[in-house]
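Following this message is one structure expressed as structure tokens.
With one protein chain removed, the remaining protein chains of the complex are shown where they sit.
Letters A and B name the chains as they come in the text, with residue numbers starting at 1 for each one.
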Amino acid sequence: MMRLLPRFTCLALSLLLSACITNKQSAIDPAGAQADRISTLWWSFFWLLGTIFIIVMIMTVLTLTRRRRGFEQEPLAQRHKASDETEHRLRRTITACTITSIVILFVLIFASVGTGRSNAEFHTAPNQLTIQVTGTQWWWQIQYMNSDATRNLATANEIHIPVGRPVHIVGVSNDVIHSFWVPNLNGKRDLIPSRVTDEWIEADHPGAFRGQCAEFCGLQHAHMAIWVIAEPEDRFQAWFRNQLQPAVAPSTPDLQQGQQVFLNHECIFCHQIRGTTAGGQSAPDLTHFGSRRGIAANTLPNTKGNLAGWILDPQSIKPGNHMATVEVSSTDLHPLIDYLESLK
Amino acid sequence: MTASQDIYPQTANVEQDVEQLRRAWRHPHGLLGWLSFTTHQAIGTRYIVTAFIMLLVGGIEALMMRTQLAHSNNGYLGPERYNQMFTTHGTTMMFLFAVPVMEGMAIYLIPLMVGTRNVAFPRLNAFGYWMYLFGVLFLYWGVLTNSAPDVGWFAYPPLSGPQFTPGKSTDYWAQMITFTEVSALCVAAELIATILKMRPPGMSLNRMPLYVWSILIQSWMVIFAMPAIVVASSYLLSDRTVGTQFVNPAEGGDPLLYQHIFWFFGHPEVYIIFIPALGFVSAIVVAHSRREIVGYTAMVLAQIANGFIAFGLWVHHMFATDLPQIGEAYFTASSMMIAITSGIQIFCWIATLWSGRARLTTALHFVYGFIAIFVLGGLTGVVLASVPLDLQVHDTFFVVAHFHYVLIGGAVFPLFGAFYHWFPKFTGRLMNETLGRVNFWVLFVGFNLTFFPMHILGLKGMPRRVYTYSPDMGWDNLNLLATIGAWVIAVGGVLFILNFLWSRKFGPVADNNPWEADSLEWAAASPPANYNFEYLPAVTSRYPLWVAREDRTVVTGTSTDRREVLVTTLMDAEPRHRYVLPGPSIWPLIAAICVTVGFAGSVFNGWYITWGTIISGLAFLGWFWPKRPLEPQHD
Partner (left out) sequence: MTEVRTIDVSHLKPYEISSQHPLWWGQFMFVFIEGTMFAILIAAYFYVRLRMDVWPPPGDQFPHRVLPTLELVPLILSCVGAYWASEAAKKNSRSGMLGGMALNLVLAGIALWLRIIEWHSLNFNWRTDAMGSYVWAFLGLHTFDYIGDMAFTAVLFVLVLIGRYGPKQRLGVHVDSIVWYFLVAIWIPIYVVIYWGPILVETQQ
């Protein structure tokens, strides 16, 4: 066992290093003001508490060596304590350590309360963006709020934000408690039925950041992911304008057939495709589905193959999810898929 | 027949006294007799054995979870199974292993440590055990009939409500809580009464061993914390079964209220598990470094403070629910302040070991393991206490790492240490030390292998309670490492079982006090007779057995022909009056069965509450019906 110990620790360390490579969903690879403050706080905690740990461990190990010195020459029966001055010395040391701990703790408290304040601070910037995120078993419903209702935008499972603009995330839920969490941008915020919660995110450089539902919400809690795509202002505006448009009309016969397939199946009871008669509200809006990165709350990358698999048998890909399995004949399937993918 | 106690009064007629005591405390024969035992050694042992079996079960569930998480997109357990696994694992470990095992150890040790013959309410003690056992059976009956709970060990509504989790599984969970509460409350009440009123003459409060202090504090925490979970689980149960609206947002109920009430119990709960473990550590450190504890008063005050503060920081489990700033600041501060009370104790132990003459036994190995692991776990706790940091790592594997460090490092390692330490008292034989050390190292390495990587996983964004993850998240390696570690721990567990079985048969025979320890339990025989001591000891020091024998004192004049003990005053433990304890009785079992009919039945049909109440009432009537001969009237 003793010989194995070093080998295990080596393995652990090597993995520890390799561990810090892929950071698409990492709390210590900040891409925004809030996450940045937090990871700074984290590293100061890390070094401070790390030092404390090392010191305590050293003292502990030393007790093993010291035990052959001290007063054990005295026979056991008589005294079970050290000389009075030793006892005093020990008590003074303990008091000292305690006081140091208290001081350190106060530092930590002020540091974290400070960070908390600035992260929770409410922006009133005129250019701020407000997005309502609704947690639903097991996908994300997204609403871009706007003073004039015509510019309210409904989509799902993917958020685009402009770099350098504070974004106000308004969290609600209409079934169970979920938690909105995009680690590279900020900590998490629960989405609680009968309540409204707030959070601010602000990306400082472009990129795609993954988030995942963090509060256990039932069977498919594991497959409730969201992408936040931060892009320069102009790119964002372009995207936003495009998303406001109704779905593109099918141009080729193949796509027209695909649309008919969609409209003639139960899909329409749950899904909405703006610009068509499909007006279901209980499922992700598919108006621009083709432009999104993932399928089924980013359980699968958005490819034709995956889409076919999903439509034919959603329950085997994401057991228990609320999408019904709909009979789609093999001849109908391909047009349907081409159509959905054409919805850029 | 001679006394096994190491000291006896010159005056007494030892042979006759011992003979009478043996008759008065004899166990009844036969199965029915076995079911009506009320001695604390028997009941304590039953608790400990049952709890260790639950550790095994919970551990096997853990191994299944770890196997599922070994690599990405693993198909070994589906989402349904996995959710059931972590729920039953958490529930089993918290409610059916950790708390009961601490109670069992206390039931066994406290009467010995306070030099008396049994706990204050022996039949209530038996009743408590039966309720615990029926709780275990009730939950696992659900598990085996394929309706295991699957909403997490704190079952947040609305997910756990009738709308999103139909079926009986959550009802089993909530009602199991009721069973374990009843049991825990019985134990707490009788231990407090035992400690406050049945201490030996001379054991004033400031002479109580630190373990006794820890149990006193823990029991008070149970008294104040358990009612909260009674309320929370009844909310859930009545919303689900009789249609109340306690946590239903639609009708003015509030899901967050449930969280507040659950954690008002839930946080103290973790210290209810942890504080007795601190008692173990103190006892082991003192005995094996063969030295008085450094800073006794500081230790006691720290533990008391710990008990109080523990009720003031439940909200740190709810930081992500968007609370008012000011509240957050307060709960950050209180959560961090508790680091001080824990710190003081760590410092005192280190100082004691530092200036003592430590005998590096297996028990002490586990104490060193405890210090290493718990301090790390505590420090990650301080990280979690910081709101901004918690918002990142809350509900990730970082938290999972934290609480396994504090629960296993802080409670299970001391428990194993305590087991090695008191095993000779329980069985009369020592455990194998060599195997013990191997056992320790396997557990220590396996533990860190399992749970250290989880910190990194948490920071890399892996949420808890996910049944699988995709390969491009880069979580595979660390999870594999954790899974390997879990199996190493299992090997450690097997070693422990083997050592236990071997030592019970072939371990070297132990005398009364193999460790030359200080506290009273070591004055009794190993294993103790049903009556513990021929002559109740009196004490003159904090470390009674380190007083030279000729300077020690015992009590005479309690009648030996019935189960009589001495009641002393609360502060200074001056003899006050004698007290005849009830003997064996089948009524606790009957009462427990009747109550179980009510509890279990009410999950299916509300009327069972009425019927259960009526038959339980009758059972208690039988229990308390005065048996002839009524005790003699002395005035």
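Definition applied: a residue touches a chain if its C-beta (ideal position, glycine included) is under 8 Å from a C-beta of that chain, and two chains touch if they have at least 3 such contacts.
Since this is a predicted model, take the numbers as computed values, not measurements.
**Student:** Given that one chain is not shown, what are the shown chains it touches?
**Tutor:** Even though it is not drawn, that chain still touches B.
**Student:** Among B:Gln245, B:Gln325 or B:Asn605, which residue is in contact with the omitted chain in the full complex?
**Tutor:** B:Gln245
**Student:** Among B:Tyr82, B:Phe121 or B:Phe426, choose the residue that contacts the chain missing from this document, as touch is defined above.
**Tutor:** B:Phe121
**Student:** Residues on subunit B that touch the omitted chain in the whole complex?
**Tutor:** Interface with the chain not displayed, on the subunit B side: 3, 5-12, 120-121, 124, 185, 188-190, 192-194, 196-198, 201, 223-224, 226-228, 230-231, 238, 242-246, 248, 251-254, 257, 260-261, 264, 535, 538, 549-559, 564, 566-567, 569, 575-580, 613, 617, 621, 624, 626, 630-635.
Just so we're on the same page, only the chains that are shown with their structure count from here on.
**Student:** For the complex, give me every residue of subunit B touching subunit A.
**Tutor:** 78-80, 83, 151-152, 156, 158-159, 164, 249-250, 254-256, 289-292, 294-295, 298, 320-322, 325, 328-329, 332-333, 336-337, 339-340, 343-344, 346-348, 350-351, 353-358, 360, 368, 371-372, 375-376, 379, 382-383, 385-396, 438, 441-442, 445, 448-449, 452-453, 456, 458-461, 463-469, 472-474, 477-478, 481, 516, 518, 543, 546, 548
**Student:** Inside the complex, what are the residues of subunit A that reach subunit B?
**Tutor:** Touching subunit B: residues 1-2, 4-5, 8, 11-12, 15-16, 18-19, 21-28, 35, 37-38, 41-42, 45, 49, 52-53, 56-57, 59-60, 62-64, 66-67, 70-72, 76-77, 80-82, 86-87, 90-91, 93-94, 97-98, 101-102, 105, 108-109, 111-113, 115-117, 119-120, 137, 171, 175-177, 179, 181, 183, 186-190, 192-195, 197-199, 210, 212-222, 319-320 of subunit A.
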